[in-house]
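Have a look at the structure below before the remarks.
One protein chain omitted, others in place.
This part shows subunit A:
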Amino acid sequence: MAAASTASRPRASKAESFVDNKRKEDIRSANINAGRAVADAVRTSLGPKGMDKMISTASGEVIITNDGATILNKMDVLQPAAKMMVELSKSQDSAAGDGTTTVVVLAGALLRVCQSLLASGIHPTVISDALHKSCAKSVDILTAMAVPVELTDRDSLVKSASTSLNSKVVSQYSTLLAPLAVDAVLSVIDPEKPEIVDLRDIKIVKKLGGTVDDTHTVNGLVFDKKVSHAAGGPTRMENAKIAVIQFQISPPKTDIEQSIVVSDYTQMDRILKEERNYILGMIKKIKATGCNVLLIQKSILRDAVTDLSLHYLAKAKIMVIKDVERDEIEFVTKTLNCLPIANIEHFRAEKLGHADLVEEASLGDGKILKITGIKDMGRTTSVLVRGSNQLVLDEAERSLHDALCVVRCLVSKRFLIAGGGAPEIELSRQLGAWAKVLHGMEGFCVKSFAEALEVIPYTLAENAGLNPIAIVTELRNKHAQGEINSGINVRKGQITNILEENVVQPLLVSTSAITLATECVRMILKIDDIVTVR
């Protein structure tokens, strides 16, 4: 049906040979409206007093979140321009990790001013160029405002992490989570490459039960897995020698199809006995190296372990953790400082990892496995996140991820900037002044851009239940007097020097929000037609 309707459309347009500019205007305003609608949807979740959204997905799952990227991701929009807004927030997520709501709100505000600029007859490309110029200028201004930070200055790092956490559900735990995030990131920095942090070196394990208060880093490794209890094997092991194996302790299976022909019962018995011997042989080899903890990779081809092998392993006092995912192997081996073993023949003592204690701990109704006191531990960290229900738990994980990203930003670009709307107001002021020295349409567009930036403090105040107009005008006034670090203190409901209040964020978050938002708006502006294609 869809194909039939689209096929008829180009044919209809062929009948008219004159250029219809009305349609182009319509498309553009439709795109802008769609983009703004998306921005409006997440606007209320901006800032420390921002509200959360409840999303019920098509599969019936319910998500409560304050994270812009997550909200947009689950919104499932269809309109192409709206889709671009979703992409925008995704790229902010990957570039900076935080500010995913800010970037969309900013883009929405820019679209709004573009709409009025277009209505006054300015050509879209002129607006687009002016946007680009203002954006480059903004980055300069922001960089000039920023305060350098050292990685040794743990307090500042914690402050910026807690600014990010303050807008989340878990804000009351920010005193716990912020230092945790900072320590986690600092611990995985490789001294050889101090600029780069790979967040994959930080493993976040979620476990239902307890409260967010119980979240802690584990100096070692945590698995959300049970130790195999099948045959009463050990669940606690001191002085553990750990092997990560990628083969299976089960009866042999060949790749080629095979069948064993049994003709009578004695043969059956013999086969069973051989199977036992085979497994026993493997376990003996394992035991011979002194290994007492086995981490077994999940296998899709056959059972990783059978009841029989578990039984023998238990007898040999070897602890078994099965179904470790293949993608986890790299992290595990890196942490344990051991090598994965893919064949029983290669099972040698030097490939094992050592740890003081491997134990199964029960948490709530579930159990987790902790490996602590690892010898020569790699540069990895595990964080165990707890929460009283699945929703809180998921949100806590997302918030923690944002906080980690914030710290990572600071590691790669070591500058801090004030939060609480201070940079946006300052930008708006300086750009406004700059606009006056520009000539022609450009100056006009830059002025509008400057005005659009005020949306951030405005929304912050609005979401906090303050009078946005009063607050923003006062803020402008303060900045005009040269107090460039004045911002909205949402907790006190007034304007204070925001740096003193310890509300700081990484420079990278602000600059990338502005550049990404302008890039996206410029793209939307330049579109004059939506063509349906195969």
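By definition in this document, a residue touches a chain if its C-beta (ideal position, glycine included) is under 8 Å from a C-beta of that chain, and two chains touch if they have at least 3 such contacts; residues count from 1.
The working rule: contacts and distances are computed from a predicted model.
**Q** According to UniProt, what is the chain that's been left out of this complex called? Choose from "Origin recognition complex subunit 3", "Telomere length regulation protein TEL2 homolog", "WD repeat-containing protein 46" or "CCT-beta".
**A** "CCT-beta"
**Q** Check the options A:Ile64, A:Leu186 or A:Leu339 and report the residue that touches the missing chain.
**A** Counting the whole complex, the residue in contact with the absent chain is A:Leu339.
**Q** Where the complex has a chain not shown, which of A:Pro251, A:Gly373 or A:Gly432 is the residue touching it?
**A** A:Pro251
**Q** Could you list which residues of subunit A touch the chain missing from the display?
**A** Its contact residues with the unshown chain are 2-3, 6-7, 10-11, 13-15, 17, 19, 24, 31, 78, 80-81, 83-84, 87-88, 90-91, 94-95, 123-126, 129, 132, 196, 198-199, 246-247, 251-263, 267, 270-271, 274-275, 278, 297, 326, 329-330, 333, 339-343, 345-346, 512, 515-516, 519-520, 523, 526-534.
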